[in-house]
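I'd like to ask some things about the structure below.
Omission of a single protein chain aside, the complex is shown with its protein chains in their original locations.
For clarity, chains are labelled A and B in written order, and residue numbers in each chain start from 1.
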Amino acid sequence: MSSIQIELHENQVKELVEVCRSFNNDPIELINVLHKAQGIFGYLPAEVQEIVSRELNVPVAKVYGVVTFYSFFTMLPKGQNPISICLGTACYVRGAEKVLDEFKKKLKIAVGETTPDGKFSLNCLRCVGACGLAPVVMVGDRTFGRVSPDGVQQILDEYV
Amino acid sequence: MVTQKMNIMVCGGTGCKSSNSELIVTELRRELQENGLADEVQVVQTGCFGFCEKGPVVKILPDNTFYVTVTPEDAHEIIAEHIIKGRKVHRLLFKDPVTEEYINDSKGMNFYKKQLRIALRNCGFINPENIDEAIARDGYAALAKCLTEYTPAEVVDIIKKSGLRGRGGGGFPTGLKWEITAKVKADQKYVICNADEGDPGAFMDRSILEGDPHSVIEAMAINGYCTGSNKGLVYIRAEYPLAIERLKIAINQAHESGLLGKDILGTGFDFDIELRYGAGAFVCGEETALIHSMEGKRGEPTFKPPFPSEEGYLGKPSNVNNVETYANISPIILKGSDWFSSIGTEKSKGTKVFALAGNVNNVGLVEVPMGTTLREVIFEIGGGIRNGKKFKAVQTGGPSGGCLTVKHLDLPIDYDNLIASGSMMGSGGMIVVDEDTCMVSLAKFYLDFTVEESCGKCSPCRIGNKRMSEILETITKGKGTPEDLDRLRNLGEVIKDTSLCGLGQTSPNPVLSTMANFMNEYEAHVIDHKCPAGKCRDLMTYRIEAENCVGCTACARVCPVSAISGERKEVHTIDTSICIKCGACMEKCKFNAVFVS
Partner (left out) sequence: MDKINLTIDNKPVQVDSGTSILKAAEQVGIKIPTLCYLHLEDLNIENKPGGCRICVVEVQGRRNLAPSCATVCMEGMVVRTNTVRVMNARRTVMELILSDHPSDCLVCAKSGKCDLQKTAQDLGIREVHYKGEQSHYKEDRSPSIIRDMDKCILCRRCEMMCNEFQTVGALSGVNRGFDAVVAPAFEQDLVKSTCTFCGQCVAVCPTGALTEVDHTDNIIRALANPKKTVIVQTAPAVRAALGEEFGMEPGTLVTGKLVTALKQLGFDYVFDTDFAADLTIMEEGTELLTRLTSYLNGNKEVPLPILTSCCPAWVNFFEEYYPEMEDIPSTARSPQQMFGAIAKTYFANKIGVDRKELVVTSIMPCLAKKFECQREEFKTDGNPDVDFSLSTRELAALIKQSNIDFLSLPDSDFDAPMGESTGAAVIFGTTGGVIEAAVRTAYEVYTGKPLQKIDFEELRGMEGIRHATIDFNGLPINIGIAHGLGNARKLLDSIKAGTCNFHAIEIMACPGGCIGGGGQPLHHGQSSVIMARQRAIYQEDANKPIRKSHENPYITKLYEEFLGKPLSEKSHHLLHTHYFNRSKVKVVIPKSKS
């Protein structure tokens, strides 16, 4: 997993340390802490993992091992408008793959990437449980149902 | 309990919420307010009705009027016509796709007729954010009964006699599991609820948590009473924000009502529940992996025994059941084990919730007695195949399950029948596919899911599934050989036989079952290098039928690789050596001159 190098501000470090304290610096709370940390930073850069490692007294290799195990965690910042294509079975059999291809073509990025202007990032996810609306696309918290490849541009237009 | 004459129930499940059902609630309330009816008619945002196909769904009680695909703009008409004038809004009623009749009463809908709702009993009937509504429908009555009338052993006995089996996949007898945990001596035990619903295409657990969270809380407390535990943990997917929110609200309300916490109902029994969040790993549905994940580690499974009932969370005995299993507990306590065991088949008692999806008319959540046939579920409840296509197969059990075919349609669904036919119950995903589906590609889709979700700990699952996927890739690219089929079969069998956990032990099922039931399709791919369903791009050839082509040049202009040539007003041709089979020409042609074979 590649990462970008950042410098954390003092108040960000403080906030993170506070999060760890709120979980009693207990190593078994690592995943909960990482959820909160990703909530604060939007992603989990190496520097954040190092602080979590120090505060929870878990080797940083182990923290990284956990971060790379779960698909919810990312070490790359997401775009302003994170696009997620549901590739659950219901969506798949109703053509989600073609919708994904269209997004890739339109945004000129691969899954897991962010457009150079930082506007959009593209990801796949597993079943949001809105199978009645398949295929489903989520942009941020908004859900778009019954998306066809033709409708892709229309969705993007809403965010430009 | 609601005292109003009429109730407007608006589905607030994730599916309907995604289609703006919250704005419908706002609009309905505004309309009622304007008409001075706010005190007489209550708008309730419920959990999922199950009929996700036609969401957002609005139901009027007591007359059971069922409005589908409602928009916020329809609020005015619903209030003005139905509530004030008593005239149903015809255009919003559900139209039976077969008879083309509009259905007035939801009880008349085929979708609901064959269903028997035990686990989903309250979904769509209560406001999940109000504990009083749950209590009004017997919520926590079973807990009270257990605490005051039964010993822990008696409760375990009731569950054992009911014949309830785990609804998460394996089908392990629930009562037996409880008994094992109860018998282990330890200073601390845990009650764990597995709400890490990871099957793509299954969403019953989420719907229960969103629509009736108290049923799960209550059952966990009952389990705590039986097993001697005062600590419950719900491991829930972080991708389920609504379920998390409602569960949190429910836990708080239960606390305030003295149904959780210290000295529950004055009986001296303490029980509390905490949430733990999953972070996107399918394998964490496996109980040992789930426990490692709850401990803040990589969700890698470990060999059993020891079972979690003996050595689980933090090394302590832990009873792990999934959401749907817990949702069955209270009715069993209240109505008795005889009632429950009278439903279902010999070895599979009660009902099962299925997430019916795919190329079927009525997508949604259905709960049917064990023993209901696939035909009943797909054709009666599900309303048959979309767009008049032919039924080809149904995939049950998610990525761990198998594909069943026409010959299995009259199979009564239960744990053992499904396994005997090469599939499994799994968590209850049921994906219907039509004749246009390539079974090799479908098998590959499922396998690729496992490849991505394999934890990588054991070699057969880590490398074997990858190799199977690569072989399938070769086949769908038209480069497969008959020997590839032997390799696939041997790999599939060895991976099943040697993998560490349930994920690997079932991952080849989609391939092995499609090989068993659709061998001709595999053979067509590797011998004739053809895809009978016309889905495998590399096995297709596009051509222009001279008779239909008018030489409009539209296809040539749209072709991204300039594979089409021809003068204006003359017949065009496709150079198949250049063609990338994108299908753009076919979409563009207005004269049906482009064919694919």
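Things to note:
By our rule, a contact is a pair of C-beta atoms (placed from the backbone, for glycine too) under 8 Å apart; a residue touches a chain by one contact, two chains touch by 3 or more.
Quick caveat, the model's predicted, so the values are computed rather than measured.
Touching the chain that is not shown, out of B:255, B:375 or B:487: B:487 (per the contact rule at the top). Residue B:496 is the one among B:137, B:161 or B:496 that touches the chain missing from this view. Of the listed positions B:258, B:456 or B:534, the one in contact with the omitted chain in the full complex is B:456.
By the touch definition given at the top, chain B reaches the unshown chain through residues 281, 298, 300, 302-303, 305, 451-460, 462-464, 466-467, 470, 487, 490-491, 494, 496-500, 505.
Residues of chain A in touch with the missing chain: 1, 3, 7-11, 13, 46-47, 49-51, 53-54, 58-65, 68-69.
Simple rule for what comes next: only the chains that are shown with their structure count from here on.
Chain geometry summary: the mean Cα position of chain A and that of chain B are 23 Å apart. Those residues of chain B that touch chain A in the shared complex are 13-15, 17-19, 51-55, 198-203, 206-207, 238-240, 276-282, 293-300, 314, 355, 357-359, 363-364, 395, 398, 429, 431, 433, 437, 442, 445-446, 449, 455. Listed in rising order, the residues of chain A touching chain B in the complex are 27-32, 34-35, 58, 62, 65-66, 69-73, 87-90, 92-94, 125-134, 136, 143, 145.
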